[in-house]
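All protein chains but one are shown in place.
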Amino acid sequence: MSPQLFLDILTYSAMSLTVVLSIVVVSARSPIFAALCLITSLLTAAVLFVLLKATFIAAAQVLIYAGGILVLFIYILMLLGVESSLWRRRQKIILVALFLLMFVAGLLPLSLLFGPAADIMSTSVADDFGTIRGFGSLLLQQYAFAFEIISVVLVAVIVGVVYLTRKKSR
Amino acid sequence: MNFFLVTGMVVFLIGALGILFRKDAISLFMCIEVVLNGVNITLVSFSRLWGNMHGQIMVFFVIAIAAAEAAIGFALMLQIFKHNKNIQLSDITDLRELRD
Partner (left out) sequence: MSEPLLLYILLSPLVGSVVNAFFGKRLTQRLVASIAVLAVLFAFVIAAFVGLLRTDSLYYLLVENWLPYGLEKDMPGAAISVSLYWDEITQLMVLLITGVGGLIHIYSVGYMEHDRHQQRYFVYLNLFVFFMLLLVLSNNLVTLFVGWEGVGLCSYLLIGFWFDKDVNAIAGKKAFLVNRVGDAGFILGMLLLLTQFGLLDVNPVGNSSVALKQMVTEPSFLITIATLLLFLGAVGKSAQFPLLVWLPDAMAGPTPVSALIHAATMVTAGIYMVVRLGFLFALAPWTMEIIAAVGLLTAFFAACAALGQKDIKRILAYSTVSQLGYMFLALGIGAMGAGMFHLISHGFYKALLFLGAGSVIHTLKGEQHIDRIGGLKNYMIPTTLCFIAGAAALIGFPYVTSGWYSKGAILHHCYVGGHYFYWLVGLLTAMLTTLYILRLFIKVFLGTPKIPKDDLQHLHESPLVMILPMAVLAVLSLVGGFSFLGIAAVANQEGGHALLPTLVEIGVITLALLLGWIIFREKPTKRSSRFTWLQRLGEDGFYLDALVTSFVGKRLTLTAAKFTQLFEGGLVEGALRLIDVSTRRFAYVCSLIQRTNVKAYMVTMYLGVLFVLWFVVWRH
């Protein structure tokens, strides 16, 4: 097995897994199961990121997304005890029909017409592409202002959450 | 055909349609995460295509905003759950005008 073939198999299986798991997330009856599938789907997406040489983002995806946010999801699901929702047959048909409609009539022609002609992988990149070094220097120099704004937003979120969930005893 | 971009697009569409069909707020949130995931894949793909990292910066911001959104959303959901005893979207109608 050549490395290239191995990479191709990895790529296409990661792609198809991401799509299939996403479908499961959307259509699963049990929310817990959906959440677990979502985590897995995020992990396969991280694999895709690695294949695209975005190693830092892949790490961040695993750590923050799958490790942080999704754990929060599961925690809330356990806390609130949400019952599973039942899918009716007709709903499924409508869902699939809509999907095909939007895909075929909406986005596919667009991407075919205006999408990049060249293969994504064909571009040569610098040495520090996707590494923490390259990412950090870009984030803290060119995007320093946006970075600060994001931090302010996060502080506001903390304040808001504390306000929303405080005990209204007084 | 660039399968990375197609993957991103398909995941996005699946999430977007899921939003229409899920009934409780938490599942809705998960669908939104799926949508964001599709967007992330697309952004990273384009980043690779152009050979620069601006798209990856965007992904980083998307993750940060998703975290913020999840935190606020769950705080709201907790309050709604205390009030309504469930978080079905169709039951959140307190502000609707009573029609006579």
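Think of it as A and B in the order they're written, each chain with its own count starting at 1.
FYI, contacts are C-beta pairs under 8 Å (C-beta built on N, C-alpha and C of every residue); 3 or more make two chains touch, one makes a residue touch a chain.
Remember, predicted model here, so these are calculated numbers, not experimental data.
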Please provide the labels of all shown chains that the missing chain touches.
A, B
Absent-chain interface residues of chain A come out as 106, 110, 113-114
List every residue of chain B that touches the chain not included in the displayed model.
16, 19-20, 28, 89-90, 92-93, 95-97
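By definition in this document, only the chains that are shown with their structure count from here on.
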Between chain A and chain B, what is the separation of their C-alpha centroids in Å?
9
Inside the complex, what are the residues of chain B that reach chain A?
1-7, 9-11, 13-18, 20-24, 26-27, 29-31, 33-34, 37-38, 40-41, 44-45, 47-51, 53-54, 56-57, 59-61, 63-68, 70-72, 74-79, 81, 86-87
In the complex, chain A touches chain B at residues 11-12, 15, 18-19, 22-23, 25-27, 31, 34-35, 38, 41-42, 45, 48-49, 52-54, 56-57, 60-61, 64-65, 68-70, 72-73, 76-77, 79-80, 82, 85, 87, 91, 95, 98-99, 102-103, 107-108, 111-112, 115-116, 118-121, 123-126, 129-130, 134-135, 138-139, 143, 146, 150, 153-154, 157-158, 160-161, 164-165
